[in-house]
Each structure stands twice: as structure tokens, then as C-alpha cells.
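Let me give you the structure first, and then I'll get to my questions.
Here the complex is missing one protein chain, while the rest keep their positions.
First chain written, first letter: the chains are A, B and C, and each begins at residue 1.
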Amino acid sequence: MALLGATLEVCEPGVVHIGLQCHERVMSHIPPAVHGGTVGMIADSAMGFAGLTLADVGEQGVTAEYKINFLAPAVGDQLIARGEVFKKGAKLTVATAEVVAVQPDGAEKKVAMSTATLIPL
Amino acid sequence: MALLGATLEVCEPGVVHIGLQCHERVMSHIPPAVHGGTVGMIADSAMGFAGLTLADVGEQGVTAEYKINFLAPAVGDQLIARGEVFKKGAKLTVATAEVVAVQPDGAEKKVAMSTATLIPL
Amino acid sequence: MALLGATLEVCEPGVVHIGLQCHERVMSHIPPAVHGGTVGMIADSAMGFAGLTLADVGEQGVTAEYKINFLAPAVGDQLIARGEVFKKGAKLTVATAEVVAVQPDGAEKKVAMSTATLIPL
Partner (left out) sequence: MALLGATLEVCEPGVVHIGLQCHERVMSHIPPAVHGGTVGMIADSAMGFAGLTLADVGEQGVTAEYKINFLAPAVGDQLIARGEVFKKGAKLTVATAEVVAVQPDGAEKKVAMSTATLIPL
């Protein structure tokens, strides 16, 4: 994440937001947008960290699987991945994320939505 | 992908393999493995490119969605994401990928499996 | 759906709810809960119909894919699958659904959440 320049914007119980400036290094040329794999990476991280905010002390977790739908090209000044725990269970936790692209005028465009299954280790 | 140091290993009609050396920049510290988002990125790319190998001249495509299951920590000398078109259709194409980690003795360990839905633009 | 005894509870632009009484015919014996495939079927239908509520006259649509996470055994008096369009696009639409089990005291328990990719025909 450091390699990408991602930043932690919000971290509360069950909720984590990750920001990513749309700088040149993370942009594809064709099309001129942030690569889907990068969008997936910040969504995945936002969901994984959201799950960790509800874990017991010393408990670790891993992502068993995630799924992401791309809704529009990831173009804007900044991406924000908003991860949230949908249901925490004893054996697995389900989290969701939406990724928006913040436009120069501050408006947000939905670019992706994702779900993940997290398991404690 | 250049940022990660990924390389194109195989590119045939319907099949694309992408390699990634497990160098320090793409490793997480806890656990000491390649980050799931990075594994997702090479799987996504292998599937997207596999779809493109069957596209008509001038046709472009985008990934509508992908899903990835993580099977084991991505630890080894190199990761290989093997993407393959499962079914090419007029309105959408489904591709799959498996990601393996090549061990020092050459053995391969399955680390992830993925499916993607691709649409022509 | 008729075979299962499912009913249309809500049908508004972008939103469709489907109900299913937890009668004996749709219950598994071990565990004593509505079969996951049946839960998937009402979630799938709620999302597909939610997409259709926003379609143009004469336009048909199909589900390209759906994914469902099971959160708890589907036990209760009735299941309700609440489908909603998350984003309608020209080439594809993404919908989500949550399935709840209504308990004898009226409380709702989350039993599944799902996402679907719909394409116009």
C-alpha cells in the first residue's frame, strides 16, 4: 500500500476508509484510469482492516475471498475505498466496500463495489 | 504492473500467464507473503489479457467483475498467474485464473483461484 | 418460484422484495433450515426483478452472474429477499440483495447478502 501511496482516512469500529491520490504511477494509459487491480487492492484492504477493527486483541485475520464489480472508470483526483463490516461472526466475517472517485468539483462517482469473506487466524 | 515488476510469461490465444518475482517491495511483513491485493492484480490482469487474445482487431474490453479465493499464503520465489478463457460469448466472456507460488525446489503451490466477467467495449 | 411458494412483497423502481414462507417443502432436515440454493434463488430473483423495474419498455435482461454469502441458518417464519439496484449502467447493472429471516417475535435476522451483474438483452 505504501508503494501505491495509499492513506488511511477513517478508522473506527467496523469502518475503514482508504484514500489513494490518482497520481501518474497508479494510472493506466489505455484507458486513462486507475488500474482495476489497484482499485481492488484498496477495496480489499479497506474491508480487511474494517474486519480487524472488530477483532479481539492479538487476533489476526485473513481474507478468504473477495469479489469486486467495476462500475465506471476510476478517474478523478482521488479514490476513496469505504470498507464496512456487514456481519461479524465467530467463524467468518462479511465486509463490503464501495470505491468512489472524487471529482475536481468534490462530487463523488461510484467506481466499484466489493464484498469480502474474512476468517480469524 | 510495471510498478510491481510483473512479466508476461505466456501469451497464446485464450491463455496468458503473468509472472511476479517475490521481491521485497511486493511482500507484506505480517504475514511475510505477497499482499492479497497484489495477487488479485496479477490474476485480474492474466484474465483480462487472456480475453483480449481472442478479441477482434481494434476491439477493447473491460473487466466487469472478478472474484478471487485465497488458498494459501503467497510465499515462494515467484508467483505465476495463469489466465484462461473459459467461454467467449458475444456480450461477455468468462475467464478463470489460478495463481501458484513456485518454491525454491521448483514445486508449485496453489495460492489463489479467480474468475472474471469481461465485456467488450 | 411458484413451485417454492414465493410471493412478491414490494415492487418499486429499483427495489423488489420477495417473500418465502418457511414451510416444510423448502426446509432441509439437516440442518433444519431453508436450503442455501433456495435462499440463493429468491435473492437472485429479487435482484433480477429490481433490475427489470428500471428497464425500458420491451427491454429484457438476464443475470450474468451472482454471488451470495450465507451469514446464518435460514430459520424463521418467513424469509424476505430485498433486492435493490446499486448502479444502473448502459451495458450492465449491478444489484444487491439482503435476505432476512423473520422470527416469531417479528425480529429480523440477516441470513444472506448477495450481489448480481445484470445485462440487457
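Assume contacts are C-beta pairs under 8 Å (C-beta built on N, C-alpha and C of every residue); 3 or more make two chains touch, one makes a residue touch a chain.
What you see is a predicted model, and the numbers here were worked out from it, not measured in a lab.
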Using the whole complex, pick out the displayed chains that touch the missing one. A, B, C
Looking beyond the chains shown, say which of B:62, B:75 or B:113 touches the absent one. B:113
Touch assignment to the omitted chain, from C:16, C:50 or C:68, lands on C:68
Note that chain C touches the chain not displayed via residues 1, 3-4, 25-26, 30-31, 35-38, 40-42, 44-45, 48, 60, 62-70
Of the residues in chain A, which ones touch the absent chain? 64-65, 67, 91-92, 117, 119
Where chain B meets the chain that is not shown, the residues are 67, 69, 71-72, 86-87, 89, 94, 96, 110, 113, 115, 117
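Operating definition for what follows: only the chains that are shown with their structure count from here on.
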What angle of turn lays chain A on top of chain B when you fit their CA atoms, given in steps of 5 degrees? 180
Need the CA-centroid distance for the pair chain A / chain C, whole Å please. 26
Round to the nearest whole Å and give the separation of the Cα centres of chain B and chain C. 32
Multi-chain contacts in chain C, i.e. residues touching at least two other chains, fall at 67, 117
